[in-house]
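Quick one: this structure, given as structure tokens, is what I'll be asking you about.
Of the protein chains in this complex, one is absent; all others appear in place.
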Amino acid sequence: MTTVEPHAESVCEQNQHGYVQDKDRYLNRMKRIEGQARGIQRMIEDDTYCIDVLTQISAITSALENVALGLLKDHLAHCLADAVREGGQIGADKLEEASAAIARLVRS
Amino acid sequence: MTTVEPHAESVCEQNQHGYVQDKDRYLNRMKRIEGQARGIQRMIEDDTYCIDVLTQISAITSALENVALGLLKDHLAHCLADAVREGGQIGADKLEEASAAIARLVRS
Amino acid sequence: MTTVEPHAESVCEQNQHGYVQDKDRYLNRMKRIEGQARGIQRMIEDDTYCIDVLTQISAITSALENVALGLLKDHLAHCLADAVREGGQIGADKLEEASAAIARLVRS
Partner (left out) sequence: MTTVEPHAESVCEQNQHGYVQDKDRYLNRMKRIEGQARGIQRMIEDDTYCIDVLTQISAITSALENVALGLLKDHLAHCLADAVREGGQIGADKLEEASAAIARLVRS
């Protein structure tokens, strides 16, 4: 996969990555997730009931999943679509790479 | 679920929650996850390639899942086991509550 | 884990497994899931649109997840609870075994 990235990425860079236009929104979402991770530390320090800590962890996991699905959607609509239109090996490599990323996401 | 917590929690509090003996280890793991969330913000600020950001998000999700599974295991072995030994409604309530937490975890 | 099952299982067998009282309901649910798996074969034979096949696969996955969560809840309430009340190594082994099963479920 890494061997194809020089080409693949150059297609994407010209278009400034899928998420660039939503950069501030993604940054805010990750800042909130960072805050939630800090909140869980406080819960643990305060001996909060285990089940309540677990509920909060499920909330972060869902928030991360939504960020990942958003980034992936932007990636398909920009980087992948551009590579597919370019065609040939570049398109094929990007399709392979996107499918591998989806599999990691589904399995994680 | 909330209606049962007064009893249920009191059983658990006497035993200082399942995770208390590993508190420092859980705090360190959550501190690392907080750092990873900050790292993703830097990646986004630096226009890192989308797929690399996604890989990093999958890594945090797995780390959170492992923390949740650890907390749940400690919870079953301490709070749930104590409540079951106490028996009656307290045991039944804790079993219900643990099953609901497991379902949230499996579905998140 | 396998080394402990002789003891662990004997506790559970005396109590006829957690799911025994709901056996017919579980059998019906699995029969429906078997039917859904056959339905997907027909969809593939008929060249049904990929996204519609995927939607149907997500439906089976959710149905299986619900069966698993039901079995696990019954297991905790019967086999695990009995072992915990019996105490000692039997209780500890069952807690270990249940936590491993939950982890497999969360990760699958």
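As written, the chains take the letters A, B and C, and residue 1 is the first residue of each chain.
Following the convention adopted for this analysis, contacts are C-beta pairs under 8 Å (C-beta built on N, C-alpha and C of every residue); 3 or more make two chains touch, one makes a residue touch a chain.
Because the structure is predicted, anything quoted here is derived from the model rather than measured.
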- What are the shown chains that the left-out chain touches? A, C
- When the complex is taken as a whole, what residues of chain C touch the one chain not shown? 5, 9, 12, 16-20, 23, 26-27, 30-31, 33-34, 37-38, 40-41, 44-45, 47, 49-51, 53-55, 57-58, 60-62, 64-65, 67-68, 71-72, 74-75, 79, 97-98, 101, 104-105, 108
- Over the whole complex, note the residues of chain A touching the chain we left out. 65, 68-69, 72-73, 76-77, 80-81, 84-85, 87, 91-92, 95, 98-99, 102-103, 105-107
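FYI, only the chains that are shown with their structure count from here on.
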- Query: Looking at which chains touch which, would you call it a line, ring, star, complete or other?
  - Reply: line
- Note on the structure: For the pair chain A and chain B, the C-alpha centroid-to-centroid distance in angstrom is 22
- Query: Can you give the whole-Å distance between the Cα centres of chain A and chain C?
  - Reply: 31
- Touching two or more other chains, which residues of chain C qualify? 107
